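My questions all concern the structure below.
Every protein chain of the complex appears in place save one, which is left out.
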Amino acid sequence: MKIQLIGGDRRQLYLADYIRAHGFQVSTSALGTAAPPDWEADICILPLPATRDGVFLNAPMAAEPVALQSVLDHFKGKLLFGGMLPPAPQASYRVIDYFAAEEVTIGNIVPTVEGALALAIENTPFTLLNHPALVLGAGRIGSLLASRLTALGAAVTVAARREASLAACRALGAKARLYEDLPLQRFRLIFNTVPARVLEEEQLRRLPQDALLIELASRPGGFDPQKAEALGLRVMQAPGLPGKFAPETAAEIIGEYILKEMEHCE
Amino acid sequence: MKIQLIGGDRRQLYLADYIRAHGFQVSTSALGTAAPPDWEADICILPLPATRDGVFLNAPMAAEPVALQSVLDHFKGKLLFGGMLPPAPQASYRVIDYFAAEEVTIGNIVPTVEGALALAIENTPFTLLNHPALVLGAGRIGSLLASRLTALGAAVTVAARREASLAACRALGAKARLYEDLPLQRFRLIFNTVPARVLEEEQLRRLPQDALLIELASRPGGFDPQKAEALGLRVMQAPGLPGKFAPETAAEIIGEYILKEMEHCE
Amino acid sequence: MKIQLIGGDRRQLYLADYIRAHGFQVSTSALGTAAPPDWEADICILPLPATRDGVFLNAPMAAEPVALQSVLDHFKGKLLFGGMLPPAPQASYRVIDYFAAEEVTIGNIVPTVEGALALAIENTPFTLLNHPALVLGAGRIGSLLASRLTALGAAVTVAARREASLAACRALGAKARLYEDLPLQRFRLIFNTVPARVLEEEQLRRLPQDALLIELASRPGGFDPQKAEALGLRVMQAPGLPGKFAPETAAEIIGEYILKEMEHCE
Partner (left out) sequence: MKIQLIGGDRRQLYLADYIRAHGFQVSTSALGTAAPPDWEADICILPLPATRDGVFLNAPMAAEPVALQSVLDHFKGKLLFGGMLPPAPQASYRVIDYFAAEEVTIGNIVPTVEGALALAIENTPFTLLNHPALVLGAGRIGSLLASRLTALGAAVTVAARREASLAACRALGAKARLYEDLPLQRFRLIFNTVPARVLEEEQLRRLPQDALLIELASRPGGFDPQKAEALGLRVMQAPGLPGKFAPETAAEIIGEYILKEMEHCE
């Protein structure tokens, strides 16, 4: 079985290693070398996201742009993996979006949370120990982040919409509040994990002048970054932390899923 | 507003204190004194469970048995709270089962988990630090228990039915396995949190001779206690830990819910 | 090499198993069977403490009392281990007090701390999570206890005599105060780890009426238990927790030390 990776960055190099280590014949293209794709390969793996503009492959380490459609066409009828792939005519293309898999989503929680901790340590002038930190959202990322921050000694408050989510966060040792009931003026460090507005301009105004807002959720995110910056607050957009802070682990998570799916599809 | 508590144990005494501290006129009956119930009270609160046999009130501190039906009848048309109440003709009785409330269920997780830790420390001849422990079930209790055991240095494995639950447990620092894939011979300490058979006799046979099984779930539980004991294993049935290990906290959780519901019902 | 254990309780049975598992020929006496001591054995191991009254061996599982001196005399010139042994004429007796060894002292910290947690969970009506707990002393036991309580979500304050000890405790996420500066009225749960008075009667009076004091240190301890009880406070004397809560682990710690010393002495 021959497997071809096209495009992507350091994470795809780790992914190639991972799959090779499991006994497959792997080649890479548009990934730091001039090697052309092997269109005869049995399976193709594209990066996460597979494309940023819907037209060209996401291939920052490639010498020249690669059209996504041409890749899709070459692998028509064969198994093709990619992250956040645009919808394809399913009849003729056998496309699997690994970013939609629950195992991958969950696997990415820890690298995301560790990355968020590093960003916070580096970009605040104070220690996490004994300092108030606010986590917006009590989902999987929010609750693990709250738990890790607590383990590092921060005074964590988690905000959520429902009493039941709050009760679960209290069990972790964090304080928990409904969004409408937050003592915002206390927090110089805020993490958002909710992909929907939870802090309006009026709330942003109540934050301390030197607050740092770290946005971990996808668009539209928990607050308007322009408005936050216009108020003098510091904003860090932090998408894709697993690929940045733990590309090897992120590759293993994707690789494990791909190998399992390959077995299923055989 | 007059509130009458009838029956129960130490937890109900704490509950009486809690409600009194919030400004209500509270009396108790069948709870360590000879005082008869005040049938004129506006609201009645029964213990958890309200009854053990369906006939008499659960009232271990009462001098004489109290018939549940007579209490229900006296408070017909008035608000009556109780835990795990048998179904009543809803038209004429205004009965609220506080044990069915999500806040109460979630609030009970921490007292349950702390009680489970104490039982394990006391009933195993080894420290939790560095010893393997198996948690059956990755729900709310299972995952918090896994997290606390990990914090105490145990080598925790969580078992669940679905890969996605496992991935979430791994983020907590525990190992995670599907039920069919457990190295059972390693575990001398097993907690069950699943109210359904997960260990059959064949699996029980694979446990070490001196294993301790702590049953935290309600019936039928994760294993057959008779079969386990017949195999020489030690079994601890551990229902109702919040009332035993943290009656004051358990009372606060119930009290907070009751006060909120009283406001709603007014 | 033949090894004879005489006296002691369950911990000595685990110790016998441990040494046997390391390839030695082990026999026990005054330890639940009627077997007489094998006076021809090469090495003798006595329990911890070896004696409680200075005359008879500490042998609660023996049918009849055993005079310590007769044991000492039989093993004159041979290696004899025991815990908290009274001083012997070193010329003719080769006596080693394993309780004086630093490895054993340090090894006992974890079983002591886990036992203290279990006692606290069982004997307070509230959860550790979110409740204030006071740890007197910032030594090895005090600081590990503070760290474990913090991991379970308690609001821990450590008290010590020196600013430097306090700074180290703060790093663990606990609050830290000098003894003279303690808000005693807040603490319903107090652990003492200091073998010297740190709370005088005047301070005991400032504790809440339902406070629980757990004494983990050896005499004279951090407070006068009679005075505390006369004030209505609850006192738990908790010496020897490793033997009670983790006899197997405690035996391993002693066994490991004894085997190492046996090698040295050969």
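A, B and C label the chains in the order they appear, each numbered from 1.
In this section, a residue touches a chain if its C-beta (ideal position, glycine included) is under 8 Å from a C-beta of that chain, and two chains touch if they have at least 3 such contacts.
All figures in this text were calculated on a predicted structure; none of them were measured in a lab.
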item: Contact set of the excluded chain (shown chains only); value: A, B, C
item: Option from A:Gly7, A:Gly82 or A:Pro111 whose C-beta touches the chain left out; value: A:Pro111
item: Which residue of A:Glu40, A:Glu64, A:Glu122 or A:Glu202 touches the chain not shown here; value: A:Glu122
item: Among A:Ile19, A:Leu68, A:Ala101 or A:Ala151, the residue in touch with the chain that has been omitted; value: A:Ala151
item: Hidden partner chain, residues of chain A it touches; value: 10, 14, 110-111, 114-115, 117-118, 121-122, 124-129, 148, 151-153, 245-249
item: Contact set of chain C toward the excluded chain (per top definition); value: 102-103, 106-107, 109-110, 113, 140, 144, 147, 151, 163-164, 167-168, 170-172
item: Where the unshown chain meets chain B, residue by residue; value: 129-130, 151, 153, 170-173
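In the analysis below, only the chains that are shown with their structure count from here on.
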item: Copies chain B and chain C touch via same or different residues, half shared test; value: same
item: Centroid distance [mean C-alpha coordinates] between chain B and chain A, Å; value: 38
item: Approximate Å spacing (C-alpha centroids) for the pair chain A, chain C; value: 49
item: Mean-CA-position distance for chain C and chain B (Å); value: 33
item: Chain B, residues touching no fewer than two other chains; value: 110, 151
